[in-house]
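== chain A ==
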Amino acid sequence: METSIIISGFGGQGALFAGQVLAHAAMESGKEVTWIPSYGPEMRGGTAHCTVVIGDEPIGSPLVRNPHCVIAMNLPSVDKYEPLVAAGGRLLYDSSLVKRPLHRTDILGVAIPAHDIALRCGSQQLVNITMLGALVTLCPLVELAAVEQALRIHLPERHAELLRPNILALHAGAAYIREQRIATS
Partner candidate 1 sequence: MTSLSLRASLREVSVPPQMEIVYAHPAALADVPMHYCPGCSHGAIHRMIAEVVDELAIRERTLCVAPVGCAVFAYKYFNFDSCEAAHGRAPAMATGLKRILPDRIIFTYQGDGDLASIGANEILHAALRGEPIGVIFVNNAVYGMTGGQMAPTTPVGMKTTSSPLGRDPLTQGRPIHLTEMLATISGVAYAVRRSMHSVAEMRKTKKAIRLAFQAQLQGLGLSLVEILAACPTNWRLTPVEALDFIRDRMASEYPVGDFKVDERLRNWSGEC
Partner candidate 2 sequence: MARALWKGNEALAEAAIRAGVDAFFGYPITPQTELLEYMARRMPELGRVFLQAESEIAAINMVYGAACAGARAMTSSSSPGISLMQEGLSYIAGSEVPCVVVDIMRGGPGLGNIQPSQADYFQLTRSAGHGDFHPLVLAPATLQEAVDLMYASFDLAFRYRTIVIIAGDGALGQMMEPVEMPPMRPPAQDRPDWAVFGAKGRPPRAITSLYLDAEELEQVNQRLQAKLKVIAAGEQRWECYLTEDADYLVVAFGTVARIAKSAVRAARAMGVRAGLFRPISLWPYPSGMLGTLIAQMRGVLVVEMNAGQMLEDVRMAVCGRVPVRFLGRMGGVIPLPDEIAAEIVHMARTRQRGNGHGAQRLLQFKE
């Protein structure tokens, strides 16, 4: 069984990094995983996204058309991926930025005021990890502790002072899902 996740946002929001943290956590948890970025001009402004596939057997395709889970950190990402999420899948979006309702009824849309949560944790730069905390609480991909450990190991040294805020944001995102009593599976 493979689970595919797309994380998408503006360039600079850390979509690719959040995906890498998830991939590291999956690998350290003994799972098979692939991570593949969009590496076109969107890296330099515009939207950036990555695809993470996690499974128990060696991963076939590192790319999917219909992901099981999507983290959308801006409106263009919601517009692009809402039609693509697999039926029964999950679309987590930043409701601080995206004000429109979702159209699909066959997916679970999860509105997370990630921007506000991130600001409370210290910086709007923490939206990506806030969303990641929410994702791994919502879906049984990897343990939250494994993600925290991946952050500790893989946050670049030049950002060492951001480790605590990142861990704070990770747990705040997770707490939001638990407090809202959103059905997890």
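As a convention for this text, contacts are C-beta pairs under 8 Å (C-beta built on N, C-alpha and C of every residue); 3 or more make two chains touch, one makes a residue touch a chain; residues count from 1.
The candidate set was assembled so that all candidates are chains of the complex that A comes from, given by their letters.
Computed from a prediction, not measured in an experiment: that's the story for all the values here.
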Next item on the list: Please find, within this complex, the candidate from 1 or 2 that touches chain A.
Entry: 2
Check: Can you list the residues on chain A that touch candidate 2 in the complex?
Finding: 2, 20, 23-24, 27, 32-37, 39-40, 58-66
